[in-house]
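With one protein chain withheld, the remaining protein chains of the complex are depicted in position.
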Amino acid sequence: MDPFVTHIVIFVLAIFLGVELIQKVPSTLHTPLMSGSNAISGITLVGALICSFSPTFARFGVMLGFLAIIFATINVVGGYVVTNRMLRMFKSKGSRD
Amino acid sequence: MDPFVTHIVIFVLAIFLGVELIQKVPSTLHTPLMSGSNAISGITLVGALICSFSPTFARFGVMLGFLAIIFATINVVGGYVVTNRMLRMFKSKGSRD
Amino acid sequence: MLTFALTQTDWINLAYLLAAICFILGLKMLGKVKTAARGNAVSALGMLIAACVTFFVLNEGEGISLIWIFIAILIGATIGGWGALRVPMTDMPQMVGLLNGFGGMASMLVGIADYSLVASGTYESLPFNKTLAIGLTILIGGVTFTGSLVAFGKLAGLKITPTKPVQFAGGRALIAGLLVAGLLLAVLLIFKPHWGWLIAPMVLIALGLGIVLVIGIGGADMPVVISLLNSYSGIAASMAGFVLRNELLIITGALVGASGIILTRIMCKAMNRSLLNVLFGGVGGAVAPSAGGGAKGTHREASVEDVGIQLEAAGLVIIVPGYGMAVAQAQHAVAELARLLESRGITVKYAIHPVAGRMPGHMNVLLAEANVPYESMLDLDQANAELEQAGVALVIGANDVTNPAARHDKASPIYGMPILDVDKARSAIVIKRSMNTGFAGVENELYFLPNCAMLFGDAKAMAQALVTEMKTE
Partner (left out) sequence: MLTFALTQTDWINLAYLLAAICFILGLKMLGKVKTAARGNAVSALGMLIAACVTFFVLNEGEGISLIWIFIAILIGATIGGWGALRVPMTDMPQMVGLLNGFGGMASMLVGIADYSLVASGTYESLPFNKTLAIGLTILIGGVTFTGSLVAFGKLAGLKITPTKPVQFAGGRALIAGLLVAGLLLAVLLIFKPHWGWLIAPMVLIALGLGIVLVIGIGGADMPVVISLLNSYSGIAASMAGFVLRNELLIITGALVGASGIILTRIMCKAMNRSLLNVLFGGVGGAVAPSAGGGAKGTHREASVEDVGIQLEAAGLVIIVPGYGMAVAQAQHAVAELARLLESRGITVKYAIHPVAGRMPGHMNVLLAEANVPYESMLDLDQANAELEQAGVALVIGANDVTNPAARHDKASPIYGMPILDVDKARSAIVIKRSMNTGFAGVENELYFLPNCAMLFGDAKAMAQALVTEMKTE
């Protein structure tokens, strides 16, 4: 059975969830949140990995997968480090409530 | 392929969504909300319908399905009507913001 | 060439998705006053879509004929619709409890039916996740059914279900035992899917568990219990979805299950209780008349004439209704009194405590029934801001929600609950039948304050007496 419709269901649920998750964010956090969720969108790394190791061997496709891994990893690693640096700034000083 | 794990995924997403949907409900709405979501849980009516019309004919199972339809329909129809009656009370008078 | 392959099943599933979206939007809208009525309609639309679409699934099967299905739906719709239209507003909580029980029963039956439908001798190959789901559907559905029935009975005042918490030696052990036994049977069914005889004891245990779980809880806590059981019935429907491999049931059941738990928590918080305390605290119910007020001081009694005079002299009267007004069905008489006062230029407002009465929104529903305009109902914060300016705070059948001990007496069981500051009004008048305590079973310090006077009697009778008194003046 083609799981397409089930995947649509999953997609719709995740969209609704994404909309509900983010509400009333203090403006201080806008940029870290943007950067943090940008890191998450680097999940496409998983797709790049799968492509690079596809059972059907095709030189061109695998090379693209290889490139995709590099780009996605930059996004993931850079994204998390940058976000962490920003958030550490707020954290290191004083108390917060 | 057994869709079990996919169904678990769907279940988890819906749980998270359910948690996020309900937040800061004014106490006036507690009872209508309870009753309205009770009506929604009558969705088991769909399950009852499917059972009653299962391709495998088994007298006992189908009779149970028949009973299940009755119970579920009471829940669904009663639930929506009751909720609607409660909400109409608030609605009919004055303005609200 | 183009494999534009959406099968009929695909289309049905897309329609189911549409129904699920209706439920999501409906639930969200039900949480806001402005959109609640529309939200209920959206969710009902989803249910309609879901039911209609299912008939397309059916044309492949050959179970009982469509005629019988329609008859079943007709029976259910008639009973449900008739009951829902006939029930008085004040009986809403038990009605919701009853309906919820039926939903749980339906899920349980679906679980059993599906098991018995695999009768073609293929039990042995039942995958573990299907037997697991069948077991959970039966257990949760059964608990929901009897639990809701007991809650219904307690609220409706049936003899066999005393409103008092019925607690007996070994009660908790019994609960634990039943729970463990039920789960064991469910696990056994996974390993021995062909042992059909396991179903019967599983059903009995679930039904028994529902009874013992709820019978030990006080009648006044039933709204919270019903909310919790509502969450259970959602989970039961979700499990039935796992049994039938139906995504709509899984999603919708999970939505109700999760949002129900959140609502339950919100309701507990409003009463300043924990869910555990509600479930196992054995609090509340028809509290036995306590020793009276002597212990704390003396109270002052007022006559109907006294009260009439005081009301007429007040610029602002704030009415504080409580459970007693509901019991006495006094809302219409109270509203009439208010209109009479207003016609004499006195401002009248109502202070609605979130947990006054026995269900959330109880007072709002009653007063709305008596045509009290929405604008004159103050919530807790608004009321406390205005109470200090009030000439008279007229407490009608409310007790715990006005007890100043909640503010300062750490030993009091209601310590920490936000209350209506009736004691800060110029004078307070309390209408109730005696010095008996309310739901929490504690003395009310208010009654012994110098600015408080008691008017003893049934809430409805007293409100009517005040109306007559003012008219004849």
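The chains carry the letters A, B and C, assigned in the order they are written, with residues numbered from 1 in each.
Everything below uses one rule, namely that contacts are C-beta pairs under 8 Å (C-beta built on N, C-alpha and C of every residue); 3 or more make two chains touch, one makes a residue touch a chain.
Please read all numbers here as calculations on a predicted model, not as lab measurements.
Chemist: Can you list the shown chains that the hidden chain touches?
Modeler: A, B, C
Chemist: Among C:127, C:297 or C:373, single out the residue that touches the unshown chain.
Modeler: Only one of C:127, C:297 or C:373 touches the chain omitted from view, namely C:127.
Chemist: List every residue of chain C that touches the chain not included in the displayed model.
Modeler: Against the missing chain, chain C presents residues 1-5, 124-128, 190-191, 193.
Chemist: In the complete complex, the non-displayed chain touches which residues of chain B?
Modeler: 1-2, 4-6, 8-9, 12-13, 16
Chemist: Please identify, in ascending order, the residues of chain A that touch the omitted chain?
Modeler: 2-4, 7, 10-11, 14-19, 21-58, 60-62, 64-97
Here is the rule we go by: only the chains that are shown with their structure count from here on.
Chemist: Which integer distance in Å separates the CA centroid of chain A from that of chain B?
Modeler: 34
Chemist: From the mean C-alpha coordinate of chain B to that of chain C, what's the distance rounded to whole Å?
Modeler: Inter-chain centre distance comes to 16 Å.
Chemist: If you average the CA atoms of chain A and of chain C, how many Å lie between those two points?
Modeler: 42
Chemist: Got the chain A residues that touch at least 2 other chains?
Modeler: 1, 6, 9, 13, 16
Chemist: Touching at least two other chains at once: which residues of chain C meet that condition?
Modeler: 24, 247, 251, in rising order.
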